[in-house]
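In this view, the complex is presented without one of its protein chains, the others remaining in place.
First chain written, first letter: the chains are A, B and C, and each begins at residue 1.
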């Protein structure tokens, strides 16, 4: 930590900071410049944070130097981690495709979507039973009935299930059906939920908040890790900017940035970031090329009839094109596509 | 709703849309332009939304014309509402000051802050017992012990209590102590929480999400209203932008904009938006001048020792200056400052 | 400046930085922490900037501590400045209203708008002859013919003229007619233009770029000041954010923030930030209450016929309401409204 003193700070002001830091068990190094003095603090940053140094006379600014997260940081865990979901790995060396319907509507629709997902190269099935919707008048999901459908489709296809949980009270229920718990973009700073999934024995897919910095995203992961669940996969899904041509702006740089700061795997959601079917393939390719450990894609057998986000679901010929990309691109970049469990291997 | 057809859309494409709209019980008016055709839809917008019209061939865009909220809209409720909190009105004609410590730390600190609040002209006491913190290593609040302190200070000062609730599971507990439930900026799209406070019999202070548009903010209010709780006060507290000189950017225009779209009262939080003590007074004045129905301000007897957000709490001489502003500015704009209940009137 | 070393930086890496800084005539203070070392640099920041310290092995980050501007900074010029435009002061203690048509269309329209401006309390006339328009198909202004009209209206009303210049090549021409040169939001980083107005002998109204931080705005002012023109007035006019309810988001906090960092006067444009007539009065009041040294407002005798931005021009009863605000609000805040020169004093 660095404390920047104001030009008019007195010697007494500087000494007060040094004394406070010493009392908190730290060391303070004073650098006197021509126009201002800075004080470098060495010791336990969390102790210093509680000192409210910015409130003292003569202090202009307090700058944090080290990152505020520990468990998910690469500083303390230099290698990159692999998270396993129902036997399927997500992490370095692999490219894992998660696909399925945005929302579970019926057993038929979900099964059809799961088969499209497999055709596209997916080894995990996504599908929402509890949906956070901006409008109280929009379809909110089937709830437990949706979870049951997902479990049935898993039994039929062998695809482990990723599904969203939106309320701490339903974490146990969702965990009893799902292989991976998704925390959505609007819940990224729902700290009660983060703590609940941190105590669950399921891996967690943590979507980046649409207004969250990469640092805040990693702090949200830290909340989960603190409850001893380190099976966390980060998912970049677009941030909110001034641009209105796309629903959100996919922050493709966040993939290498997060991989450098954290050991956790990082995947990309090209469907929700753009919100447009015609962008899903280019953004999927960009994500894989940028080094993402996986992608999560919406597919739907009849997008025009979808109850949620039909505008962005892949269908028909798009599926073949995605499959072709998944077959060739990861390999060029030194990654192996994670094989889905086939019906025969399941049976 | 308006459906914009692509230049290459055929007559059959246009007729398909007209047929779908008719089948959904609506009427479609076709305007054929030189380069493109547009179709105006008349009828129930929520029915049309489910049609996924954007997924049909020849459709370029679908533009919503009417607002997506009803209960909180001024269209259906032209007058502006007044919400009463423990006997204290918030609404047109009044200027209501809510003040108190960011976080309840001790009984002494909270009582001292409450007396500062009264000196500043406040008629409601704010204070956090459950704190949503970006870092899992930061102080998370005293929980129920904090609520008890708030109730004691209410008994001593007569100030009704506004406090945050962060988890649907604790809405009943918080309601048993508080006069008004605050939904914080990070919870604005926590739909489970919105539904829970919508079923509570306490008025709600709904902070704007730091990345929420005014429309999304009103949709969040609609979630609460749908559960029949219409005692909602909106609070602008700054949005996230590229500017780093302030913690967030106070969107002062949101005050008149929200008041024009909704009948609900709108107040401003000048403390959390700027995150700097020296901005609280200018922003408080700006808020009152822009027509806000109230302000909510952090005060603390010893900011340097605060466990949360000490950098922005008013103290000492600032209190007198705020009191002077509150005495004179609202009057000039045709508002009466809401009188706090004094100890004698309470006793 | 502070150099943050990586955890894995070696003693040799640290020594290399110290040596480079010494060779550049500075001093380096090393603070060794448990997890990382930081080096405080003392001396000439601009010298250090040229060292590209971030490129050296072991360096994680380089943090600038002091502000990068000098001439416009309040550090070197603690008092706040007053700029005089055609005899009219803008600065502390005053509240100066600039008003007029967005664009000069005809002599009659400009004269009528100037009289509305005076009725509203304005002492300076604004009006555009050269218009930067997003669309090449939009009206681009009358050019020199517009400047002539402005000069005629000045002669008739006594109001000094503020008008925009968009090209370095026309600075001399515009200066020959105008009392103050406006640099628009899209030109804030047109460095050739900044240098040209810096060499002109007219005060400059520097609008904040809609995507500029306060620091970049002050750096743009520094460009002007460097050519020895220190008669600069800063104008906050809204920044670009994700919110679409208003054209831009007025950053009201920028008023006190800029006044604290710079000695230059700061005014607000409530017309262009919101882009809506119904927001001009609330935002004007907010600006004055926040401590702005003035406001600049669009007025038009027939907004529906305006060739540019008619949607935001005040007219009719709005003028009276603005006049009432200008008569009462500044006084409450210790400011005197700058008196316009009346026809009689001019004659």
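By our rule, a residue touches a chain if its C-beta (ideal position, glycine included) is under 8 Å from a C-beta of that chain, and two chains touch if they have at least 3 such contacts.
Predicted model only: the values in this text are computed from it and were never measured.
Student: Touching the left-out chain: which of A:39, A:239 or A:307?
Tutor: A:239
Student: Of A:192, A:250 or A:267, which one is in contact with the hidden chain?
Tutor: Candidates A:192, A:250 or A:267; residue touching the omitted chain: A:250.
Student: Since one chain isn't shown, list which residues of chain B touch it in the complete complex.
Tutor: Touching the chain left out of view, chain B contributes residues 2, 4, 7, 27, 29-36, 38, 40-43, 61, 63, 65-66, 75, 240-242, 244.
Student: Can you name the residues of chain C that touch the chain not displayed here?
Tutor: Counting only chain C, the missing chain is touched by 46, 49-50, 52, 54-56, 68, 132-139, 166-169, 186-187, 189-192, 209-211, 216, 219, 222-223, 226, 240, 303-307, 310-311.
Student: By the contact criterion defined above, which parts of chain A meet the unshown chain? Give residue numbers in ascending order.
Tutor: Per the touch rule, chain A residues meeting the hidden chain are 211, 213-215, 239, 241-246, 249-257, 260, 273-274, 278-279, 282-283, 285-291, 328-329, 332-333.
Note that only the chains that are shown with their structure count from here on.
Student: Can we say the copies chain A and chain C touch using the same residue numbers, with more than half in common, or are the two sides different?
Tutor: On the two sides of the chain C and chain A interface, the residue numbers are mostly the same, over half being shared.
Student: Compute the distance, rounded to whole Å, between the mean C-alpha positions of chain B and chain C.
Tutor: Centre-to-centre distance between chain B and chain C: 31 Å.
Student: Distance between chain A and chain B based on Cα centroids, please, to the nearest Å.
Tutor: 27
Student: Could you grab the centroid distance between chain A and chain C? Build each centroid from C-alpha atoms only and quote it in angstrom.
Tutor: So the centroids are 40 Å from each other.
Student: Could you list which residues of chain B touch at least two other chains?
Tutor: In chain B, residues 211 touch at least two other chains, as defined above.
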